[in-house]
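Left out: one protein chain. Kept in place: all the others.
Read from first to last, the chains carry the letters A and B; within each, the first residue is number 1.
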Amino acid sequence: MSVAQTPDWEPKIVAFCCNWCAYAGADLAGLNRLQYPANVRVIRVPCSGRINPQFVLRAFQRGADGVLVSG
Amino acid sequence: MKRIGVFICHCGTNIASVVDVKKVAATAGSFPGVVYATDYQYMCSDPGQELIRKAIKEQRLDRVVVASCSPRLHEPTFRKTVESAGINPYLFEMANIREQCAWVHARDKDRATPKAIDLVRAAVAKVNRDGPLQAATIPITKRALVIGAGIAGMQAALDIADTGYEVVLLDREPTIGGNMVKLDKTFPTLDCSA
């Protein structure tokens, strides 16, 4: 049985967010008290152009199940 | 060896009602390089900032992490705080445990605290690798160009020039004045436009 089939399993998601848009959007979600699952961890970057493919690979390497690049 | 201080903000009840701030502070105290971790009601308030300054002096901190609201809001505030206590303002990081944790996981307190801990751990990891930065300066040519010499351009040019700076007022037409000078009287006082 793979992990994904265990009932209480949930993915670990790393999100890279551009400071000027996606990160600001995540702040706005907070201001509006929008609720979303707690299994996402946001890493702030100054621009989506800053996101090196190496960062994404490292996240998977360290056990992340999903990576969100948003900007 | 680095001496990092971590400061967890309650933001009144905004953060503290969802996140177990004491637990976050206690856990942060064990992160590599962290020599001091505490929590306080409002870190951005005067007493809160004073608490940070005092801890920097007493604990001989050389780097600071504040876990509170979004850095888009208070990063400049806390950079000034640490600078006033003698630390380079770029040896500072924030963990956003309000907008991106407490507020969005208000109904999931069990997982909000571990998430806050993760966010603080990331900020500590980052501040560990911060280096002091100095703002560079660029020279300023004290001469302004105003493109378009209608009423807006003329007014801006006159105000700048009255301060003593040189202005070039440019227009593509053979005369200045723009649309305004075509007008007859102007409302509501019916005075002349030229």
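Definition applied: contacts are C-beta pairs under 8 Å (C-beta built on N, C-alpha and C of every residue); 3 or more make two chains touch, one makes a residue touch a chain.
One rule holds for everything that comes next: contacts and distances are computed from a predicted model.
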Which of "Inner membrane amino-acid ABC transporter permease protein YecS", "Dihydroorotase", "Thiazole synthase" or "NAD(P)H-quinone oxidoreductase subunit I" matches, in UniProt, the chain that is not displayed: "NAD(P)H-quinone oxidoreductase subunit I"
Touch residues of chain A, complete complex, unshown partner: 12, 14, 41, 43, 45-47, 49-55, 58-59, 62-64
Residues belonging to chain B that touch the chain removed from view: 90, 118-119, 121-126, 128-131, 133-190, 194
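Simple rule for what comes next: only the chains that are shown with their structure count from here on.
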Distance between the centres, which are taken as Cα means, of chain B and chain A, whole angstrom: 23
Chain B residues within the chain A interface of the complex: 70-72, 96, 98-101, 103-108, 111-112, 114-115, 118-119, 122
Chain B-facing residues of chain A, complex: 19, 23-24, 26-27, 29-31, 33-39, 41-44
